[in-house]
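Excluded from the complex is one protein chain; the other protein chains are retained at their positions.
A, B, C, D and E label the chains in the order they appear, each numbered from 1.
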Amino acid sequence: MKLALMTWPEVEAYLECSKGIILPVGSTEQHGPMGLIGTDALCASEIAEAAADMAGAIVAPTIAYAPAPFNTGFPGTVSISEQTFLALVADICDGLSAQGFETVYVLNAHGANLAPLRDLSERFHPCGIHIRSWWDFEPVNTLRRSLYGSWEGLHATPSEVAITQARFRVVEPGAAAVPPRQLNPDEIAERAGDRHGSAEDHRREFPDGRVGAHSALARPEDGERLLNLAAMLVAEDYREILGEP
Amino acid sequence: MKLALMTWPEVEAYLECSKGIILPVGSTEQHGPMGLIGTDALCASEIAEAAADMAGAIVAPTIAYAPAPFNTGFPGTVSISEQTFLALVADICDGLSAQGFETVYVLNAHGANLAPLRDLSERFHPCGIHIRSWWDFEPVNTLRRSLYGSWEGLHATPSEVAITQARFRVVEPGAAAVPPRQLNPDEIAERAGDRHGSAEDHRREFPDGRVGAHSALARPEDGERLLNLAAMLVAEDYREILGEP
Amino acid sequence: MKLALMTWPEVEAYLECSKGIILPVGSTEQHGPMGLIGTDALCASEIAEAAADMAGAIVAPTIAYAPAPFNTGFPGTVSISEQTFLALVADICDGLSAQGFETVYVLNAHGANLAPLRDLSERFHPCGIHIRSWWDFEPVNTLRRSLYGSWEGLHATPSEVAITQARFRVVEPGAAAVPPRQLNPDEIAERAGDRHGSAEDHRREFPDGRVGAHSALARPEDGERLLNLAAMLVAEDYREILGEP
Amino acid sequence: MKLALMTWPEVEAYLECSKGIILPVGSTEQHGPMGLIGTDALCASEIAEAAADMAGAIVAPTIAYAPAPFNTGFPGTVSISEQTFLALVADICDGLSAQGFETVYVLNAHGANLAPLRDLSERFHPCGIHIRSWWDFEPVNTLRRSLYGSWEGLHATPSEVAITQARFRVVEPGAAAVPPRQLNPDEIAERAGDRHGSAEDHRREFPDGRVGAHSALARPEDGERLLNLAAMLVAEDYREILGEP
Amino acid sequence: MKLALMTWPEVEAYLECSKGIILPVGSTEQHGPMGLIGTDALCASEIAEAAADMAGAIVAPTIAYAPAPFNTGFPGTVSISEQTFLALVADICDGLSAQGFETVYVLNAHGANLAPLRDLSERFHPCGIHIRSWWDFEPVNTLRRSLYGSWEGLHATPSEVAITQARFRVVEPGAAAVPPRQLNPDEIAERAGDRHGSAEDHRREFPDGRVGAHSALARPEDGERLLNLAAMLVAEDYREILGEP
Partner (left out) sequence: MKLALMTWPEVEAYLECSKGIILPVGSTEQHGPMGLIGTDALCASEIAEAAADMAGAIVAPTIAYAPAPFNTGFPGTVSISEQTFLALVADICDGLSAQGFETVYVLNAHGANLAPLRDLSERFHPCGIHIRSWWDFEPVNTLRRSLYGSWEGLHATPSEVAITQARFRVVEPGAAAVPPRQLNPDEIAERAGDRHGSAEDHRREFPDGRVGAHSALARPEDGERLLNLAAMLVAEDYREILGEP
């Protein structure tokens, strides 16, 4: 159930039964030569909606703009400041709380959102804010590994590309058929913290935007499976947090 | 063409031919007992996409959250501060400008956005910002009047309800089958400036959220026609601003 | 993934990763004046397929014919003997086992199948047979109660009607708009064991086929929610049995 | 009209006008590297439903499991014993007869079902049982020959593959692009009687499951045409048997 | 197969196997308050295409304009002269004949076309012209009678309305819920010859355009059945004329 498609009397009736809501958060940035600019926002939206259908929850409109300064060397990336991002999420949570929502389940799909989101959840809020990324669930990562092994990489991963293929659009690989440079374990450890250099350095180091990820391995069927599995685990987690049976 | 569904090489190719982009802006607020919470964001998105198809333009992700303090007395309304809204639009415009977009055509669907948006367009920006609401075009208003006469009203209007019916969902009127109190000309003049009292006053005065608008007259076929007409006029206007043939 | 829609090399590849399969079992019998003859087979099939998508499992073709002697007083009911039913399920399980499937997860939707199925699982089989009905999961029953209270009843229940409405067909209630006789707790206890009298007695006692169930309360949206919830719980249970993460 | 999607009062009304029903019978067995496991059940179901729409008849749920011992050397084949198969069909015919159906038109799509089905029709039954395979109609075979000539072969034929392509799924040929060994007339005559050796012999002789059939020639458009033609002829035949105009 | 959607090499290949083509002929005239202006053209097109799919034939573009002078008292009727109609059909048949088509099967759906069409078929033509109306087949009329009895009437019949409902649009009956004046046998005999008075007389006598036909009895399911039956009989008839098996 999308909040955007409900009437106010329907929201009123919902709030008599449940005080929870899911808020998807993504980004608008390059995802390599065959990944979509909206990959993160689309993944967050689709997983959130599927999970909400399973758990009987409402989904708020997706936050599609986020900080992504390191990717601005690639056309189409739209990066906003951490400060604006933080103000926006905080205002939305306050607005939801003012309506009686007591639990905001933030479903994130963009690594660079995590630092500001954690910052947010540590401040005082009248409602509980729970932050999860869709890769926080171990069975999801097991499936990602079993599908793509070390070619999953860190950015423009075949898994996220596959999820968007399942629901939106399959782009022909073209030049992306050539595997990217594979990252070594040190690089992976270093970058996993989502620390990035300047936009120029980033593009120099990863000229087509893929970071150790072989996007061309993605298949829509894989995406459907990843999406369903992630949604199921999000739904379980959400229901547990809300104390619903 | 939605930016979210393009790859970065596709955006790069587009920027070689055109420097324009359309940015839809809506709200997340009550629209009466049979109108959808997302009415404004949905109208802005749909008209923008249809216009972009006609004009060969790109559409950026919709801004769905906006200031709507006077409507917070109704469940489901999520209002953010004018300051946050302004920071978000400014950051997005700066981000688009940094990518080489020279013209941002803001397509608005929520009256209360106009004051902050005008504020924004008056400041210095490296790119040109053009602000239009979908009711800025006279043929659209002629059609609204010919369809609903004075029952169009000011909020939860049959026209905006009809547009969402055409593309998303038709809600049974229920209690909304009873016409709302009709506004007199003085009230219309006074409120047309989008000045509103407190949330409590607003709900007291308009108990079910409709402001002089008889939403139950809406029909999906009307919405399809309104949407197509508005899109055609937006496309013309956009092409004229960009100096395209 | 339906077995019927796979090729043999695809089944071979699947068996290298997993040894489990889901086998839906229903019936072909009356479900009151607005419920479908295939209600049980349709519910079993749909829940099994949704669960299989979540768990990455295969679904075998549904067993649609089953024993239902007590309902043969109503046109359209096709009842087979317990002996034939048992032989069929046993042959299928043996056939699956011969192909290397080690776990057959029988998803049942017809109460009268339980006695013969239990009989089957107690005999020696080279593969493990796990029998579940879709109402074996407590959260599903909580949702059924919260939707329909005591009007859920025992046969042609609004829950099963709602699931078929969500995916197949909505029949106008007609005479079923009138509530059936409500069962008292003693009757419920007595009948819950799926013990039934003769076809004649059954029709005399429940002239339109509903057993304490007010089918007309069913709504497709409820069905979608019940189906998703049941599928999620079946997927979890299946993965736990198979020892998958 | 599928029996599974009717209510009992609808079946009652039907029986006042007509006493006939169509019962599709298939199998669950390998159909070569690009044919579907469910090919026979899917062909029987689709032709039966299209014919029923033309003739105004009811279709009973498809019997998807059947004897196919010679194909058990290929993953995914599920073979049941002739005895169980016979008991199942007999019970269903008796069940239909008990409801007042006087003519059961069995539409078969699996050669190995013919011996047990003939056995059945020779015994005493209160209702008339008429057994047809979809290739019993000469115009269908003319079309098969005109489309595929001698490459039609005997198992995993391009015709049956084409029918499933038209309605369910098109599998890329892969290795099946290479033609199979072509059968000589003696082999065809010998095998046409559906006599088969052991599963091991069968797989040794036909290593990828195709028996003289070049499945890769199948095209969905051909399938649509075959399906429509077969359905038309079945509908004619059914109406003639029932003595309907 | 629609001629309009084929390429010329595809037509060339077709002509090597078959020399037949189906030409649907309708009208553009009122069909009562809930029947569509295009009823006849739509019925002819749909039945022709379904029959062509069964018989493997080509369908030429539909002739939608025809003589209907008696109906010009109702808005939307577009009547052309018999002379123009005749010239058009003759030119098309000559054009088809010049391409090598030897049999033109005219499928008619408008009574007033019959006189000029018969006129045409009696002249010399290099190709054979066979004229059929979809109600020329006895089983179709049996079904019409069994569905609507004497309420079938002569114009805006529930049967033709039902066929357009099945494929195009269902109009709410509104005032057409009230039955029309029922014709007596003498009137039926007199009018069956498609002899009509002036437009003014016709409208005076049948003020809402229905001629003894209770259009509001139409249901899309009936239309689907009528369409399938008529198509099957047309396909049979066409194949017989062409001497195809």
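Miscellaneous remarks
Here is the rule we use: contacts are C-beta pairs under 8 Å (C-beta built on N, C-alpha and C of every residue); 3 or more make two chains touch, one makes a residue touch a chain.
All of these numbers come straight from a predicted model, not from anything done at the bench.
Every shown chain touched by the omitted chain in the complete complex is listed here: B, E.
Across the entire complex, the residue among E:G20, E:G38 or E:G56 in touch with the chain not shown is E:G38. Contact with the undisplayed chain is limited, among E:S79, E:T103, E:S133 or E:N228, to E:S79.
Interface residues of chain B facing the missing partner chain: 53-56, 138-139, 142-143, 146, 224-225, 228-229, 231-232, 235-236, 244-245. Those residues of chain E that touch the chain absent from the view are 2-12, 15, 28, 30-38, 41-42, 60-62, 64-65, 72, 74-81, 83-84, 87-88, 91-92, 95-96, 98-100, 168-169, 171, 209.
One rule holds for everything that comes next: only the chains that are shown with their structure count from here on.
With every chain reduced to the mean of its CA atoms, the largest distance from chain B is reached by D. Centres computed as Cα averages put chain C at a distance of 47 Å from chain E. If you average the Cα atoms of chain D and of chain E, the two centres end up 36 Å apart. Distance between chain A and chain E, defined via averaged C-alpha coordinates, is recorded as 56 Å. Shown for chain E are the residues that touch two or more other chains, of which there are none. Judged by the touch criterion defined above, the protein chains link up one after another in an open path, with no loop closing it.
Taken together, the chains touch in the following pairs: A-B, A-C, C-D, D-E.
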